[in-house]
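A quick write-up on the structure given underneath.
Just one protein chain is left out here, and the rest sit where they should.
Chain lettering (A, B and C) follows the sequence in which the chains are written, and residue indices restart at 1 in each chain.
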Amino acid sequence: MSNSFAETTFHVRYAETDAMGIVHHSVYPIWFEEARSEFMRRRGNNYAQVESAGYFFAVTGMQLRFHSPARYGHAVTVRAWVEKARSRGFTFAYEVRHADTGRRLVTGETKHICIDNQGRSSIIPPWLQEAMARQSEI
Amino acid sequence: MSNSFAETTFHVRYAETDAMGIVHHSVYPIWFEEARSEFMRRRGNNYAQVESAGYFFAVTGMQLRFHSPARYGHAVTVRAWVEKARSRGFTFAYEVRHADTGRRLVTGETKHICIDNQGRSSIIPPWLQEAMARQSEI
Amino acid sequence: MSNSFAETTFHVRYAETDAMGIVHHSVYPIWFEEARSEFMRRRGNNYAQVESAGYFFAVTGMQLRFHSPARYGHAVTVRAWVEKARSRGFTFAYEVRHADTGRRLVTGETKHICIDNQGRSSIIPPWLQEAMARQSEI
Partner (left out) sequence: MSNSFAETTFHVRYAETDAMGIVHHSVYPIWFEEARSEFMRRRGNNYAQVESAGYFFAVTGMQLRFHSPARYGHAVTVRAWVEKARSRGFTFAYEVRHADTGRRLVTGETKHICIDNQGRSSIIPPWLQEAMARQSEI
């Protein structure tokens, strides 16, 4: 159960803050993506390998809710898991927490479709579907 | 009618592209914000002045739909308008189009609440409510 | 003389500021690049077209000096010109000024080499050398 998601923890970068003194809201999709990358890496599939195989995941939608701001000096933990899996795409969900206090900062989800290297919508290849359904190897 | 929204047109920056050759999805919230800034400027209220007056607009949520990718070499037009206005906050909506072809690229909305310089939720001051309801001055 | 450089003017984006309330120093290389893109566009060569022709300009070095900070609410003007041209590369120089006051904010330069689509160093094709030496068409 505990390995049906992936987590990654890192420090807020100073460049990620804005003049309000908090992490700018455009940064969270980047953190989501980094957690998604970690999810893939832990299932033995670097997304770089997916692209080498001629497949890409295009983002078709995203939504985020901002509960509490992150600040420079904080370490944050970003958790990602597959919310919905379909033959041609999937939805990832995310939760960003303050690493020390566990306080929930941001939640959200992103929708993706698989496209081939001609830019056409494609069925996710079986080896990749299996990898994503797999429990974490680490 | 035509001045109940604001538009700004600019070129895609190379740094905004990613290894898929398209504008990274985390860039659109930044473009949305730039259109929102333009909306404020055209109503005679630079958001910098709002902050000087001790008010801030915190983003509480956002959602985006990606219809077609933007690429380096494209000029894009971003339109912003107030979708919903409340005493303590408002919702902005956005549309990003290819400036030459008019092709719709991304749509979305962001939710904001007004906070004072103590970080407390606040009623939007009347002068600012009026400014935002005002037709564009330019 | 006046058209041996290119200039572009735009507003500071809120996302470009940091918790010190000023534009983060990593933003200026992006502004430099945007002025470089403008330089190319005004000589009839969108850099997107250069890439389509199978050539890329890799950045091999850059240096920047920060004289005075830019802030949200400012409009800035970025000027770019070719400082040195060689058969396989060139050096661009830049100046960022506050658009209203003319105050000098940041100066710098970037070095580039031409590479082909195999990643090898290449002589800059004659049509591109001519375009870059050309006076602005606009």
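Quick note on the criterion: a residue touches a chain if its C-beta (ideal position, glycine included) is under 8 Å from a C-beta of that chain, and two chains touch if they have at least 3 such contacts.
Model, not experiment: these values are computed from the prediction.
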| item | value |
| --- | --- |
| Displayed partners of the chain not shown (whole complex) | A, B, C |
| Selected residue (touches chain absent from view) among C:30, C:85 or C:133 | C:30 |
| Missing-partner contacts on chain B, residue numbers | 14-15, 17-19, 21-22, 24, 26, 71-72 |
| Touch residues of chain C, complete complex, unshown partner | 19-20, 25-27, 29-30, 33, 51, 56, 58-66, 69, 110 |
| Hidden partner chain, residues of chain A it touches | 10-11, 13-15, 29-30, 33-34, 37-38, 41, 46-49, 51, 71-73 |
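As a convention for this text, only the chains that are shown with their structure count from here on.
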| item | value |
| --- | --- |
| Gap in Å, rounded to a whole number, between the CA centres of chain B and chain A | 25 |
| Whole-Å gap between the CA centroids of chain B and chain C | 26 |
| Centroid distance [mean C-alpha coordinates] between chain C and chain A, Å | 33 |
| Multi-partner residues of chain A (at least 2 other chains) | 19, 26 |
